[in-house]
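Below you'll find the structure I mean.
Some chains have been omitted; the remaining ones sit where they do in the full complex.
Naming follows writing order (A and B), and every chain is counted from residue 1.
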Amino acid sequence: MTDHPHPLSAEEAQALAQATFDAMWPRDRTAQALEIRLISISPGRATLAMLVRPDMVNGHHLCHGGMIFTLADTAFAYSCNSYNKNTVASACHIDFLAPAREGETLQAESIEQSQSGRTGVYDITVRNQSGKTIALFRGKSYRIQGEVIAGLQQAEVPARTPL
Amino acid sequence: MTDHPHPLSAEEAQALAQATFDAMWPRDRTAQALEIRLISISPGRATLAMLVRPDMVNGHHLCHGGMIFTLADTAFAYSCNSYNKNTVASACHIDFLAPAREGETLQAESIEQSQSGRTGVYDITVRNQSGKTIALFRGKSYRIQGEVIAGLQQAEVPARTPL
């Protein structure tokens, strides 16, 4: 890592996003236990999918809100760490809009909305396989010290205004 | 269920809270998969515990935020269903204050803060075994049709003002 990295090209930034995913994924025992799958990763964005298994329902016979949150939070994590700067969740807000059921496949798409200083805001939408929105999640990220892959260049986080 | 139930005594309300827990728990496959344990249940309150297992960490070697959320959300669910009225989470907000690690035992205590109409607000505090606060969770509940245990009396939800 250099202190003043040259700006990465789009291709380099994409490769770095993929590399941070590849580095974090084997350590992410939760994502694997829940059989979450990667759909796509790019700088500031991540989309993941998860099948609602029989062991993911709650006492109302619906997908447990914690499982929906975990899928969204995982997409959030990979999108906000995609610049190779260690970043953690500071706070999250989730609105549950419709129930999900056993056997459905949920997809969570995380999109960076803003960056200012060490904090970022990401919007994650969880949909079922019919495209119906199950939950809207907004996460606040906080960049801590260190990089995901020590020694590799960090991408400059774009000073991004919301879409 | 009668339409205009007589007010329950404190003992009856406690027995009903325990009965709703007992009815929902075997169906709550998620709580069992995560080996969540009941510490206490009473009208409008629930405390649960969970050991952070090796399969509950994330790509930063810390307890996955989704697992912390799931524990808190589960305590929320049992506290807000304790009156035998079917109730679901409408929205949740979580502030992550300190990391939790593999091998720690987390405890989530849910306390009802307010009830008005069909909605309630519950505050859930997640602490580790040293009493350090790991996360603060605030959940909004929404009462839907039906009761947890069909045919059993529902408790009157107290028109409660925050503590």
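One rule holds in what follows: a contact is a pair of C-beta atoms (placed from the backbone, for glycine too) under 8 Å apart; a residue touches a chain by one contact, two chains touch by 3 or more.
Given the structure is predicted, the values throughout are model-derived calculations rather than measurements.
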Identical protein chains in the complete assembly, only 2 of which are shown: 4
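Rule of thumb we're sticking to: only the chains that are shown with their structure count from here on.
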Euclidean distance of C-alpha centroids - subunit A vs subunit B, Å: 26
List of subunit B residues in touch with subunit A within their complex: 23-25, 27-33, 54-62, 64-67, 69-71, 73-74, 77, 81, 86, 88-96, 99, 148
